[in-house]
Every structure is written in structure tokens, then in C-alpha cells.
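For this view, one protein chain was removed and the others were kept in their places.
Right after this comes chain A.
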Amino acid sequence: MSMGQWAKDLGMGVRFAFAGGREGWVRALLTAVGVGLGVALLLLTTAVPNMQTVRQERESARTDLNYSYTDLKKSDRTLIVADVDTDFRDKDIRGRALEPEGPSAPLPPGVEKFPGVGEMVVSPALKRLLESDGAKLLRERLPERIVGTIGESGLIGSHELAFFRGGDGLAPHIDGSRVARIERFGDTSPVETRTDPVLILLVIVVFVVLLMPVAVFIAAAVRFGGERRDRRLAALRLVGSDSRMTRRIAAGEALAGAVLGLVFGTVFFLIGRQIAGSVEVFDVSVFPSYLNPSPALALLVGLAVPAAAVLVTLFAMRGVVIEPLGVVRTAKPSRRRLWWRLLLPLGGLAMLWPMIGQGRDNGTFNEYLVIGGVLLLLIGVTTLLPWIVEAVVARLGSGGVAWQLAVRRLQLSSGTAARMVNGVAVAVAGAIALQMLFAGVESSYTKQSRYDTQRAQMEVSLSRNAPLDPAVEEFRDTKGVQQVYAFAEGYLGERRKDPEMGAEMTVGDCASLRQAAELPSCRDGDIFYVSNSEYDEDTRELVKQPGRTVYLDPSYDGGPPRQEIAWTVPQDLKKAGTHEDFMGRQRGGFLLTPKALPAAAAPALRGQVYLKLDRSVPDVYDHVRNTSTAADPLSYPMTWFSTQTADRYNTIRTGLFVGAVCVLALIGASLLVSQLEQLRDRKKLLSSLVAFGTRRRTLSLSVLWQTAIPIALGLLLSSVVGLTLGAVLLRMTDTPIMVAWTSVLSMLGVGAGIVLAVTLLSLPPLLRLMRPDGLRTE
């Protein structure tokens, strides 16, 4: 067979794809839209690595605080930066106060001119937020005049909330962690972090699980219009086309749809890219410029999709014998064989098996084996499902007319039904496996925080030198604040330099100190010591020698060095017992009531406030944040939650949710298109059934059964494969196997919901098609 003949036949198929007037165009457009949606999703996936890189580069380029105290001297080229991050409701806002110390001070990325005192430059999203009606509280906290906008190069996402405000008098607050003097922006010493192998495994599985249904979807989309096409091809057989030519012509038709789909997909991607810049999903936003597909991967998509269309069609046409005289053999096809269908999932298991028990401490997983194994297992769903549907429906007994019509149809063409639900089954199987894997490893990444959220719900760290008492008064007057516990905290050592022993010093009123330790009795002027707290070996040594001089040193707490303040261990110390404080730790060292603190020691201490709130008060957290900023612009308010989740784990889970939503929406659309096409093909039959009195309810129920039976079997199979894959993945990470049944049921519910939605959406057209005027031929 010459290439020329191949090209000629494919070319004829391409022409046929668009022939046939309106119907031909509609069919080609449907296929192209279907393939286009899949292509768009694939292109988006190829752009993800670039997106992550750009986000990381931008984050790195704007790094200013590196949490180490450097003794950089003030010069024309220095800038003092203070971290004034804040939150508004559940949104994080990145904030920096900038105080240039000379004309050559470095400008942050995206900023053209330093804002003066009382001015700020903001990100477009923050500008919109501040101008919105509901942001009055935030506007009180950020009252500066907006004099500019942060450019794209200074932001990591289009919806990022960020501002730079002019700062003044920041130098005394330099501590290296929240206030620093810098000469340039950018991460000077990026640390190569070793990514957890389990996280990499999760990412790989997420991608495979999300892309696999897209591939299944594309394979289904190129077969849109299959039944009409078969009739058309029969006519070609009549005029002399042999069966091989016919198959190639059919492949040509699919190729046309796929190529047009590539064009559509590119357009959809470009539209989606622009839309992506204006949306935010789970706090992640991007700029359209981030979403540039990797050229090699994009080329691969461009070649693989048309090639897959041709191959899928040739493969699908194997079982269809197209004969001349318009006869398409619809006799019962030969029975499907099980053995090779079982080989695929078993092969997948075999690829994953060597990594069982590897855990996270034995290096990274073999990515190729993981991808291959997961792929084979999921492809196994698509090959096993037609066999299962065929085997089960062959054994289904007769029931009512609706049931009989549905079962008989499934017996005659179980492949079509199985193909329809393949995508959902693969997506659900993958999602169940991932849910299991997430649930299993969640405990490693999600920690129950030690914060006692019953006693306090917010913590405010005041900056060094910020007066504590006035701040406490302001917090007491803040709406929604029920109780204020305030401490001045510091560290002391037994020597001025390089001490070998150290202890905490906590100053607070009796009510506050009682939250930190068991006090025998307390009145202002008392000093206590706690010598038996965990990790504190030194206090009991220090209290053995009353009258000895110890030194409060702010540098222990990130403060400036060489500012030690001497303090004498008093004679009349009272012993206090330990208990867990608000943060779930046993506080040790010295506890002083305010009168017992020498005035000279105050500068070495830093104010810390813990707040018990009435959470029923609307925006109570923001009221506190406003008070905090007003009392001390460099203060750091923090909201406590009972659990803490590792950021990267959150990111992957977010990715899974976003991806699963896209994929299921796509599959739902494809199911609907396929369903409608099948109904259109049966328009005349439906009309004639109605003509001799068949109730519409009977026909509607029959359509529902036709979808429900394969989807029930598909979901059952996907549960088995999903649970097996999940169990294997958990064993690979050396995590005990446990099944999150609620997740499994919810995933099954989502899959069933998609099918139900598709059935409901196809009912109105079904009812229209059942109108008797479908019998008209003229």
C-alpha cells in the first residue's frame, strides 16, 4: 500500500467531514469542539511547569527579608524594609514598609518610585478591594494615599493583594527577621530544598489521573457521529470502495475533526489563558504571561492528537463490517476476550510492586514506573469496562418494558454504552486512589496545632520598643475582644557574652501569669520561677545563687546585639508549677509581675498579647488587626487555628480539586453530546413508538436505565481499581492502608451526579424527539 493511496483516502475522508451541508458542518464542529476542549486542557497542562517556574522566579526576585541579622551599614545604596503583612478576612495581604536611606536605594520589582510617608503603591487587586464597599475596615488599616500601582513583575499572581508603604524611623527596629537593611532585592543565597518523594509521587499521580480521562475523552470525541458515518461509508462501498479504503476514509474524517480540534483547542487555550488572569481559584491566581506551554510538549500535543484520532478510528472500525447497499452489519459482535484486558491492570500492578514499602526515606520513586503503572491500571478500567458491561447485561433478566428496551439495547451495543462512561470511570478510579493516598499521608502533613483556641484565638507580637500597656488598653476597647492577656517577654543568660545557661523572662499581671504557670498566690511585685518545665535545665541552676547577675539580651530573640541589660536574681523568689500555656508549651524561667521589673530592663523585652475573642462579632479578627496596626504599625497579629496544614500539601490538593472539576465538566459535556447524538439517530423509531401509544415516561425511563446500568458497573469497577491503586500507593509510601469511605462515597456520588445531570439535560430533547411529527419524511 503506497503512501499516496493512504494520503488520497485520508484526504477524501477530510472532504467528507465537511460535506453533507449543515449536518456535516455541525458534526465536524461538534467533534472539533470536543477535541478542542481536550487539547486546551492538555496545553494548559504543558504550561503548568512554566507557570510554577515564573512564580518561583518572581518570588525569589522580590525576596527582601532573609531572617539573618547582617551588620550592613547605612549608605546611599541601602533601604530599610519592614514586613507589614496583614490579612483581611481570609485573604493574605503582602505588605512592606520601605525607607530608602539614599538616592541609590534599590527599588522593589514592579515599583517605579518609592512611596513617601503617608503614601503607598498597591497591587491592582488590592486597589479594587480597597475601593469596594465592604473594605471599610481594611481602608482604616491602610489609610495611606495610593500613589501608584505595583507592576506585574512585582507580583506572583493577578489577584495577589500587596502594597508598599513609605516608612519612617524603621532603623531602630532592624532585627533581620521582620525589619532589615538591604542593598538589593532577590534571594542572595537560595537554598536547594529536597522535595519530599511522597509529594512528588502525589504530583505525578495527580497529573496522570487528570490527563487520562482527557485522553479517553478525545478518543470518544473523534467518534462523534459514528452511526451516521457508517451509513455514509456503506454508500461508498456501493460505488467500489474496498473495506480498507473505507476505514482510511473514516480515519480521514476523524483526522479532519482532530485537526480542526487542534485549532479550536488553541483558540480555547488562548481565551482560557486570558480568563485565567482574571480568576482566582483557592487563593491561587496567575498572569496570562505565565501560561506559556513548553514548546516541546505543545508540539507533542499537536502531533499526538491527530495521530491518536486516526489510530482510534482504525482500531474502532475493526469490529464494524461495512457492506454495500447501505447495510451495516449490526449482528451480535464476537464475544469480548478477558485475558488481554486483565493483562493491562495486572501489568500496572507489576510495575508498582517493586516500590512497595519504599517509604519516604529511601530516595525518590522511579517516576517512569509510577507513571507507567498508574497509566496501565487506569487504562485497564477502559478495557475491562466493556467486557464487564457485556458480561453483566447478557445475564440481566427481563422486567418492565422500559427495562427490557434498555437491557436489549445494551446487549446489542454494550461497547457504545461502556465508552460513554469510560471517562467518568477513569476519573473516579483515579480520584478514589488519590483521596486514599491523601487521607493516608494527611497525618504527616496536617498537624493538630498546639494552640489552645479555647483560651485565646489571636496572638499579637509587638515590635521591640513598642509600649505594651497602651496597646493592652486599646485591645481591651476593641469590639469583640473579651479578654486580654499581655506579657513582656525576653531571654537572659548568665554571662554578658556567649552564655552557657539561659532562661526565659515573662512579665505580666497575675491574671496573665496564671495562664502561663501554676502560681501559689500572686500580687503585684511578686517574682516566680518555674524550674521543672520541659527543655529547661538552666533555671534551677540560676536560682541556686540568689543575688547573681544575669543579662537580658535582645539578640537572643533576633534583636540587635551588644545591648545586654543586667538583672539580679532576687532572694525572695516564689516557686511556680508548670502547666501548658496558650501555645501548648510549658513555660519556664522567671515570671515577674509588673512592679518587680526594673525600668531599665524594659527595652530588652518584647510585648506579646493573647486575645480571647467573641467570634460571633462580625469581622472580629479585622477589628483586632486594625487596633494592632494603630498601636504599633510593625506589630504582627496572628490568628490561631486548631490545625495546621503544610503549604505544599495544600497546593497539591488544590491542584487536584481544580483539575477534577475541569475534567468532570469536560466529561459531562462529552456525555451529553454523545447522548444527544444517539437520540437524534433514533428519532424516527422514537416517534413510531410514541405513535402506537408508548408512554413518554416509559421511553424516558428506558434512556435512564441505559445510562444507569453502565454507570453503576463503571463506578463499581472504578471503586475496585481505585481502592487497589490507593492501597498500592499507600504501601509504596509505607503508610498504613485505610479507606476514607466518605471520600469514596462522595467521589462515587460525584460520578453518579454527572450521569444523572446528563440524563436530566437530555430529557427535554428526548421529549422533543418523541413528537409524532418525527414520522414526517417530506
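Convention: a residue touches a chain if its C-beta (ideal position, glycine included) is under 8 Å from a C-beta of that chain, and two chains touch if they have at least 3 such contacts; residues count from 1.
Rule of thumb we're sticking to: contacts and distances are computed from a predicted model.
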Name per UniProt, for the chain absent here [options: "Macrolide ABC transporter ATP-binding protein", "Fumarate reductase iron-sulfur subunit", "Alkylation response protein AidB-like acyl-CoA dehydrogenase" or "histidine kinase"]: "Macrolide ABC transporter ATP-binding protein"
Touch with the omitted chain, as defined above, among A:Ala511, A:Leu685 or A:Leu760: A:Leu685
Of A:Leu107, A:Ile200, A:Leu297 or A:Leu412, the residue in touch with the unshown chain: A:Leu412
Absent-chain contact - pick from A:Gly4, A:Pro295, A:Gly693 or A:Pro736: A:Gly693
Those residues of chain A which, in the complete complex, touch the missing chain: 329-331, 398, 401, 404-405, 408-409, 411-412, 684-685, 688-695, 698, 772-773, 775-778
